[in-house]
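Here the complex is missing one protein chain, while the rest keep their positions.
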Amino acid sequence: MVSAIQLAYNGLAFGSVIVLAAMGLSLLYGIGNFANFAHGELLTVGAYLTLLLYGAVGLPFVLAAVLSIGLAVALGVLIDRGLMVHHRQSSSLTLLLITVGVAFILRSLIRIVWSSSPRSYGLPLVVDQQVLDSTVTVAGYDVVLSLGVSGKSLAIIAVGILAATGVHLFLTRTKTGVAMRATSANRSLSKVTGIDTEYVATTTWAVAAGLAALSGVVLAYSSGVIYPRMGFDVLLVVFAAVVLGGIGSPYGAMVGAYVISIAREFSVLIPGVGSRYKLAVAFLVMIVVLLFKPEGIYGGKWS
Amino acid sequence: MAGITGPAAFLISILTTGAIYATLSLGLNLQWGYTGLFNFSVAAFWGIGAYTTALLLQPDGIAAAVLGPGLTGGPVAIPLAIVLSGLISGIAAAIVAVPVLRLRGDYLAIATLGFAETIRLILLNETWLSGGGSGMLVNSPLAGVDYDGLLRLALSTGVLVVVYSVLRRGIDSPWGRVLTGIREDEDATKALGKDTVSFKLQSFVIGSAIMGIAGTLIALQISFLVPGQFNPEWTFFIWIGMLLGGTGSNYGALVGGFMLVALLNIPRYVPEFGGVLADARLLVMGVLIIVMMTYKPTGLFGDVNLTEGS
Partner (left out) sequence: MVSYNSGGETRRSYLGKAGGAALLTTGLAGCTGVIGGGESDLNTIGAAIPQTGNLSDFGGQFERQAGFALDIVNDAEERIEFSYEDTQTSENTGVTAAEKLVSQDGLPMVFAGLSSSVAIAIAESVAIPNETLMATGGTSSAITELEDDNWVFRTSPPSTLQAQALATMIADDGNSDVSIIYLNDDFGTAVKDELVASLDTLGVNVTDSVGYASGKSSYSSQLNQAASGDPDAIAFVTFPQGFIVMAKEAFEMGLKDQVAYYGIENIKGSDVRDNLDAQTISGMSGTQPSPPTERDSFQRFISENEERFDRTPSIWEAYYFDSAMVMGLTTVAADSYESAALRDNVYELSRPPGESYTYWQFDDAVETLANGDPINYQGVSGNVDINQNGDVVGTYRRWNFADGEFQTGDFVDVADDL
C-alpha cells in the first residue's frame, strides 16, 4: 500500500530540484522573451563541474559545488555577452533555436570530455528514517500513514526553500532585482526610465545559470547518478512548471514546480497508469490549469 | 532479387528519406510558416501515422481480420495506409487542438511538446498496441519486390508532389490568406469577422494529417518501428530543416527537408577521427544553427523575417 504522505513528501523533494531550475528559466523567459532550451545543459554542467572539483581536484564537496556554481554563472554571462547580445531584437523563435544550438554545443562538449558513462559523487549513504508508520481505518478504508525521511531529502527541501527565499529577497530588496522586475513587466518603458537593460539581461543569465547549476548538483546528489543527458531529461518537467506558474513569474515557477512535482508522484495512484506516465500526468496538470487560466497561475505578473 | 545496387541505390534511399522529411516540413510549414502555430509535436504525428500503417499491415492483426488480407496485404494496402494514417493523425490533432490551440505561442509550444512525449510514452508502454520497447515489424507489401527502393522513392516523391500542389493551391486561396492573416495579426483578422479558432484548427489538423502520411512513408522505409524513433530530437531536426530551407514558404520547406537529410548524412563523408566524430557532429550542428540564425534567419528561400521581434 502506498502512503499518500510519502508521495507528497517525495514530491516536495523533487520539487526543490525543479524549482531551482524553474525560477531561472522563468526569469529568462520574462526578461528575455524566449524559452531557454539550453537550460537543461546548464544543470548538467553544474553537476559535472562539481564532479570535477570534488572528485578530480579533491575539494570538499560544498566548496566544489559553490565554485562550480560560480563557474556556471560565468558561463551564463559568457553566453549572454558573447551571443545573446547580438539578438536583442530577434524573435522568440530565433532565440529559442539559438539556445537549442547552445544546448547541442554544451552537451557534445560534456560528452567529449567525460564520455557517456555514468558517474557519481560517491557521497556517504543516508538511510531513510521512518517518522510515521501506521495504518488507520477511516470509514472502512485502510489509510496508510507512513513517512520515511532522511537527512538527504530534508537538505534538498531546505535548499529549495532557501533558494526561493533568496530569489524573493533579491527581487524585492535589491536594486538589480527591482530593475529586473520592471524590465520583465515592460521592457521598452524600463529602458526609457533609465534602467540599464543590458545589465539586467546579463544579470538574469547569471542568476539563471547559477540556479540551474545548483539544481544540477542537487539532482545528481538526489539521484546518485551523473550522465550527459540528465539536465535535458528533467527539462520538460521544468518547462511544464514554468508554464503552469505563468511564464515570466518566478513566484509562479515556485508554485508550479511543487504542484507539478507532487502531482507527478501521485500519478502512481491512478490505476492502469502507474508510474509509467508520470511525465504525461505532469503535462496533463499543466494543460488543465491552462484551460482555466491560459496565462498560467500567476499569468506572468509578479506580485 | 533484382534491384538497383551500388551508389545509385544509396542515393535513392537518401532521396526517399529527403522526400519524407520534406513532407513533414510542409505540414509544419502550414502550421507555423503560414498560421504561426508553434507545433513541437511533429514527431508524435509522424509516429502515429507510422504505427497506424504498421498496425494496418499486420498479417494477423485486427485490420486484416476486418478488411481481409486482400486489402491489407496487397498493393491496395499502401494508399489505404496513407489515407488511414492521415486520418488518424488528423483526428488525434483535432482532439489535442481543443485544449491547446487557444494558448499563446510559447505555451502552445510546451503543450505540444508534452503531448508528443505522452504519445511516445503510450507507444512505449502499451505493448498490446505497439509492441512497446521491443518494436513492431512493418509488413510492407513492397518487401521482396524488384526495384522496391525505386518504388518507395516514387511513392514518397509522388506523395510529396501531391501535398505540395495541394498546399500551394490552398495558400493562394482565400482560405490561405486568412491563415497568413492570423499569423500577421490575429486580432485584426478576428475583427474582420473571421473565426480564427476554426481556421487555426483546420491548419493544425491538416498539417498534422500530412505528418501522419509521412509516417506511412517512413514505416515502409525502415520496416521496423520503435518508439525511440519518434523522440523530441526529431521534432527539432525537422524544425531546423524547415528553417534552413526558408521560413513561411512551401518551396523553402520542401528544400529544407532535403537539406536536413544532407546535413544528417554529410558527416559520413568526412574522414573519421574516432568516436569523437559523432559528438563533434552534434557540436557542428549546434554551431551551424547559431550561425544560421544569426546571419541568415530567413533560411534560403524564406519570406518571413524572423529577426523581427514578436
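Which chain is which? They are A and B, in the order written, and residues in each are numbered from 1.
To be clear about the criterion, a contact is a pair of C-beta atoms (placed from the backbone, for glycine too) under 8 Å apart; a residue touches a chain by one contact, two chains touch by 3 or more.
None of the values given here were measured: they were computed from a predicted structure.
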{"item": "Chains still shown that are in contact with the chain withheld from the display", "value": "A, B"}
{"item": "Touching residue (missing chain; options A:116, A:135, A:165 or A:193)", "value": "A:116"}
{"item": "Option touching the unshown chain, where A:165, A:186 or A:275 are the choices", "value": "A:275"}
{"item": "Sole contact to the chain not displayed, among B:122, B:155, B:214 or B:255", "value": "B:255"}
{"item": "Missing-partner contacts on chain B, residue numbers", "value": "1, 3, 5-14, 17, 36, 121, 124-125, 127, 132-135, 137, 143-144, 148-149, 183-185, 218, 221-226, 228-229, 244-246, 248, 255, 258-259, 261-269, 271-272, 275, 277-279, 281-282, 288, 296, 298, 300-306, 308, 310"}
{"item": "Residues belonging to chain A that touch the chain removed from view", "value": "1-2, 10, 14, 17, 91, 115-120, 122, 124-128, 130, 148, 150, 152, 219, 222-225, 227, 229-230, 233-234, 268, 274-276, 278"}
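Note that only the chains that are shown with their structure count from here on.
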{"item": "CA centroid of chain A to CA centroid of chain B, Å", "value": "31"}
{"item": "Touching residues on chain A, where the partner in the complex is chain B", "value": "29, 33, 35, 83, 86-87, 89-94, 96-98, 100-105, 107-109, 111-112, 236, 239-240, 242-243, 247, 276-277, 279-280, 282-284, 286-287, 290-291, 294-296"}
{"item": "Of all residues in chain B, those that touch chain A in their complex", "value": "38, 99-100, 102-107, 109-111, 113-115, 117-118, 121, 124-125, 236, 239-240, 243, 276, 279-283, 285-290, 293-294, 297, 306-310"}
